[in-house]
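Here the structure is laid out as structure tokens; the discussion comes afterwards.
Here the complex is missing one protein chain, while the rest keep their positions.
As written, the chain order gives the labels A and B, with residue 1 at the start of each chain.
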Amino acid sequence: MRPENQRLADLLRDEHDALLRGWTAEYHHYAEGRGLTQNLLADQQAILRGLEAGVRADGDANNFGAAPWNALRDTLAQLSRNRAAQGETADVTSGFTLALKRPIFDALQRQTSGLQGQIDVIWATSAIVDRMAQWTVSAYQKTREEIIVRQQHELLELSTPVIKLWDGVLAVPVIGTLDSSRAQMVMETLLERLVETGSEVAIIDITGVPTVDTLVAQHLMKTVTAIRLMGAESIISGIRPQIAQTIVHLGIDLQGIITKSTLADALATAMRMTGHTVSRDAG
Amino acid sequence: MERIPILRMGKHLLVTIQIDMQDQTAMRLQEDLANMIEKTSAHGVLIDVSALEMVDSFIGRMLVSISDIGRILGATTVVVGIRPAVAITLVELGLSLGGVKTALNVERGMAVLDAAQGSQP
Partner (left out) sequence: MTTDLAPTGSAPVRDERDIVQARAVVRTLTAQLKFSLVEQTKMITAASELARNTVVYGGGGEMRWEIVSDGVRRGLRLHFDDKGPGIPDVEQALVDGWTTGNGLGMGLSGTRRLVNEFEIRTQVGEGTCVSITRWK
């Protein structure tokens, strides 16, 4: 084992309590009240255990992905996930990890040793704690991304409600750009409802879709095809004059899909298709 | 080798696919149906795929073939019960099963066949 790792391992063991105290103090000083303190002690102890194990296995900071650091990486990733999920900021989370440096340096200073030996162990410590902090940050980022994706998904679900307009007629008002994820959402929710309600006609209203280009047309085509595979018919409504012009201009072939400019027209057509007659009482 | 049974209901043939088929089984079904349509002068073929969790390009092409062959032999084919997840996957794969009639369930499918029969001489 490298001498600096040996020294660090022994220090982590011998100065365990002092390190915990110093670390907590340093962290609170940095976080200025923004830090999460629940389970702080348990987290710190787990990190110190992982760090000591890695150092005793002669781990190298330049090879943080290697086996000696497995337990430490897992502990840090878990910690980041929890803190990201609870809304702690990135700098405070990484600051928590970095706050370990100062107490270790303080403990080293209390020991007497040759200058070169001191420099080596300080260098090794700094390198490893920096890597720990980098790892913490990237795990944090990934968790935040995951949360954002999940929230986007939920938002998407809310913005594509499927409404039963009449017996056998469903409608989906699409609001906002029809990109591939919204198209997926429309397909999934609409098809499920088709099965549940046994409907025969689905009206896709695109009044709320700002632009229709070849990509949007493709998504609409896919949706209509999926509906047809389920044995139902589609009507696309809400096609404004400008959109109609764009469609013709771009040479988009709607392949016989029924289109209407208003939802009212679409509903009237759908009623006829499902064998209903609507009449108004005289007088 | 497994063989999918074909039931006769009046002038219609009814097929319910309930297993994860090998390619050969699908080809055999296609052959058996062609023979049965001819033998019984069937007017309609109803294929129930509601038990299938997956329809890939091979089965998709089989359904199109059966529909085309049936049409030549004078029968209308309707495929019923394609599940939402299957429909979404087929569309993503680029298979629209053009020319194949579809219906939500067996009841609707029979209505499609009866309507087709009614319009035949």
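By our rule, a contact is a pair of C-beta atoms (placed from the backbone, for glycine too) under 8 Å apart; a residue touches a chain by one contact, two chains touch by 3 or more.
Because the structure is predicted, anything quoted here is derived from the model rather than measured.
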Of B:D23, B:E38 or B:E107, the residue that touches the missing chain is B:D23
Which of these touches the unseen chain: A:D58, A:E146, A:E196 or A:D213? A:E146
Touch assignment to the omitted chain, from B:T40, B:T89 or B:Q117, lands on B:T89
Tell me where the left-out chain touches chain A, residue by residue. 77, 81, 138-139, 142-143, 145-146, 184, 188
Mind listing the chain B residues that contact the chain we can't see here? 20-24, 53-58, 61, 64, 84-86, 88-89, 92-95
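One rule holds for everything that comes next: only the chains that are shown with their structure count from here on.
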Centroid distance [mean C-alpha coordinates] between chain B and chain A, Å: 42
Which part of chain B faces chain A closely enough to touch in the complex? 80, 82-84, 86-88, 90-92, 96-97, 102-105, 108-109
Which of the residues in chain A end up touching chain B in this complex? 184, 187-188, 191-192, 194-195, 198, 200, 222, 225-232
